[in-house]
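Heads up, one of the protein chains got dropped from this complex, but the rest are sitting where they should.
== chain A ==
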Amino acid sequence: MQALPLFKRLALAAAVVTVGLTGCGKQEGAPKTAADIVVVKIGSVAPLTGPQAHLGKDNDSGARLAIDEVNAVGVTLGGRKVQFQLIGEDDQADPKAATIVAQKLVDQGVKGVIGHLNSGTSIPASKIYHDAGIPQISPSATAIKYTEQGFKTAFRTMTNDRQQGRVLGEYAVQKLGGKRVAIIDDRTAYGQGLADEVVKAVRASGGEVVAREYTSDRSTDFTAILTAIKAKKPDVLFYGGMDPQGAPMVRQMQGLGLKARFLGGDGVQTAEFARLAGAAAEGVTASSPGIPIDSMPGGKAFREKFTAKYGPIQTYAPYAYDAARAMIEAMKRADSAEPAKYLPEIPKVRFTGVTGEIGFDDKGDVLGGAITLYRVKGDKWEVLETVFSGAPAVKK
């Protein structure tokens, strides 16, 4: 196919912009001249169908809110007015679908991507964005690997599992008084990764890892390993894994008279855990990356804005909002929406977001790295405290 002459392309762009704007019904008058406004496409990927659809919609809406606000104010890049357009895609929380959707966005010429929601989808997709040189900011992927692949394009606004493991390990020794700590993990990438970090942090804080046992993500019987652990007399037992194992585990600890404090990660910090473990859940401590919305510096205002437009916040919307803002902030700094130009600016971005001070380290991880610790009381999780694992973002 022959390339279209320049004037035709401009006319086409004008048509697109006009349709786009009148379609929204927000701006009454037609744009003055088409050449004045440039449309910058930003991708937003999350599972919009399937069991995690509610979380996916939440992320998408968070990013959309940020984009809408920026558009309302108006941004000028390289001397031309810019209109941001968010292209939402559904990766179904499936790694295969994630790579297909990622390629589709790259082909559509997006300048950046907010997503994906899961670690399992963010990691395979990050390769595609990296090869295309397109910056990606995930609001919710926590797996360590995501930013350890050497991809300069991968960033996240959510605390990672290394930071979480460090906080948990230090908490076990310093706050729970765990001189002797036993560790169990379920041999999954998540459970093992988190447990390994906890082991390091426990040792670094002067605690002793007295037992390291393993189970699987399908087991229900832990009596044998718990008995072996009981012989080592631990003060704290950390479990790296999910709630279907964590809940029977605390029940069996009770049956065996194992009195160690039970500590878990975000796989355990679920309403499901409290429900399944029943009375045995009382006093269990677990962490979750991020800050509860009420403790966020901009939490209250954000909640009002968000709920008015999209309904109640699920979980990660504030992080998606901050991710989109960080991306646009970098574009402003570079005075360009071209990935090659604004990518080097992303690590230099510093601003106060909804979730706290936003900034990235040289790997792409968020600087503040907030982890919140919860404890079961009655049959509910109560916030204990929020710990910042990384260097505070305000520095530098």
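The working rule: a contact is a pair of C-beta atoms (placed from the backbone, for glycine too) under 8 Å apart; a residue touches a chain by one contact, two chains touch by 3 or more; residues count from 1.
Throughout what follows, contacts and distances are computed from a predicted model.
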Chain left out of the displayed complex - its UniProt protein name, from "Intermembrane transport protein PqiB", "Anti-sigma factor antagonist", "Sporulation protein" or "ABC transporter permease": "ABC transporter permease"
Option from A:Thr215, A:Thr315, A:Ser336 or A:Thr355 whose C-beta touches the chain left out: A:Thr215
Residue in contact with the excluded chain [from A:Lys152, A:Arg187, A:Lys200 or A:Lys377]: A:Arg187
Selected residue (touches chain absent from view) among A:Thr49, A:Thr227, A:Thr307 or A:Thr352: A:Thr227
Which of A:Pro248, A:Pro318 or A:Gly369 contacts the chain that the document leaves out: A:Pro248
Those residues of chain A which, in the complete complex, touch the missing chain: 51, 187, 212-216, 218, 220-221, 223-225, 227-228, 230-231, 243-244, 247-248, 251-252, 254-257, 272, 275-279
